[in-house]
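With one protein chain held back, the other chains of the complex are shown just where they sit.
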Amino acid sequence: MNIRFPYKVELSFPGDLEYIPSIRKFVSEVLLVSQFSPKFAYRSEIIVDEICNNAVNYGSQADDARIELVCEIFEDRIEFTIKDQGGSKDHLERLQSVLQNDSNEEKSHNGLGLEIVRMLSESLNVVIDDKHLTSVHIVRKREDKTQSS
Amino acid sequence: MESQIELVYEDIRGHGHAKLIKFIGDLDATNVETVLEKVCNLFNDGIYTIIADFKKLRYVNSTGLGILLHFSKSAREKGGCFKIANINENVYEIIEIIGATSLLEIYDELSEAIAALE
Partner (left out) sequence: MIIETKEVAALPNTIIVQLSGELDFECITQISDLFIQIEKSDKNFAIVDLTAVSLISSAVLGELMGGRKRLIEKGGDLVLAGLKMDIRTKLGLMGATKIFRIFSDIRSALNSYKWENGSHPEQVKISFPSNLNIVPPVRQLVSRITKQKGYGNRDSFRIETIVDEVCNNAVEHGKQGDDQRINLQLQIDPDKVEIDVVNTSDPDKVESLKTLLHPHEIGEIKAEEKRGRGLALIKMLSDELSVNCSESGTSVHVKKKREE
């Protein structure tokens, strides 16, 4: 029986790049199981990849840093929330400057990454609280059947 | 350990100082360094004219795109080129989104890329 919408899948994993390929493929497969198109699944895979890379590179650099990813799957969209324990002040300032797109330096691959996420999503919100915990929330809508899938 | 990627090398007939590289798998942050090293080895051997066949390259993220741009720039600086052919729809869309289609030498077909070496 198909999984009824909306439903959540939550993941918690070490803040290390090597976990990301498995995590992004998992999200893609979950979406295919819920009858999202292969194209939607691929684009979501890219979003997950880029936001996880950012969390690893810009988030907490502690040895035991962990990343939490929540995927909420609705009938017409997917929402990602990614949380990490937050980075140092330098890291956070850099992240904010990349997000505000006002960095003058040649875009590093992380700048490119968020640019791609921005283009592939309907909304992207970043919250950084007092404890430097970072939370990024992204919404991507399912394409219309009339659009190319 | 990294995402699976394989590079298969072939000579290009009529172009002794060029190489064809078939990319197979996914190119992401976990394996860019391996790919960087392999292509740098070609540069070390004096090969700066490279054609990349992306027919079996399923996936590229921004980190992967970063090194493709780097290869293109490095090859051109040495008087060579880094041409890419057979990009699939999904990968092409990502390249397009970041506006890199004009920064990379992209061809629909491998034969076109080879012909452009003349």
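Every chain is named by a letter (A and B) in the order it is written, and numbering of its residues begins at 1.
Quick note on the criterion: a contact is a pair of C-beta atoms (placed from the backbone, for glycine too) under 8 Å apart; a residue touches a chain by one contact, two chains touch by 3 or more.
Bear in mind the structure is a predicted one, so any value in this text is a computation, not a measurement.
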Looking at the whole complex, which visible chains does the left-out chain touch? A, B
Consider the whole complex, including the chain that is not shown, and state which of B:Leu27, B:Ile67 or B:Ile114 touches that chain. B:Ile67
Across the whole complex, list the residues on subunit A that are touched by the chain not included here. 1-4, 7-19, 21-23, 25-26, 29-30, 33-34, 57, 61, 63, 65
In terms of residues, what is the contact footprint of the unshown chain on subunit B? 1-2, 29, 33, 36-37, 40-41, 43-44, 66-67, 70, 74
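Everything that follows uses one rule, which is that only the chains that are shown with their structure count from here on.
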Averaging only over C-alpha atoms, locate the centres of subunit A and subunit B and give their separation in whole Å. 27
Within their complex, subunit A touches subunit B through residues 17-18, 20-21, 39, 42-43, 45-46, 49-50, 53, 108-110, 112-113, 115-116, 119-120
Subunit B residues within the subunit A interface of the complex: 1-3, 26, 28-30, 59, 61-63, 65-66, 90, 93-94, 97-98
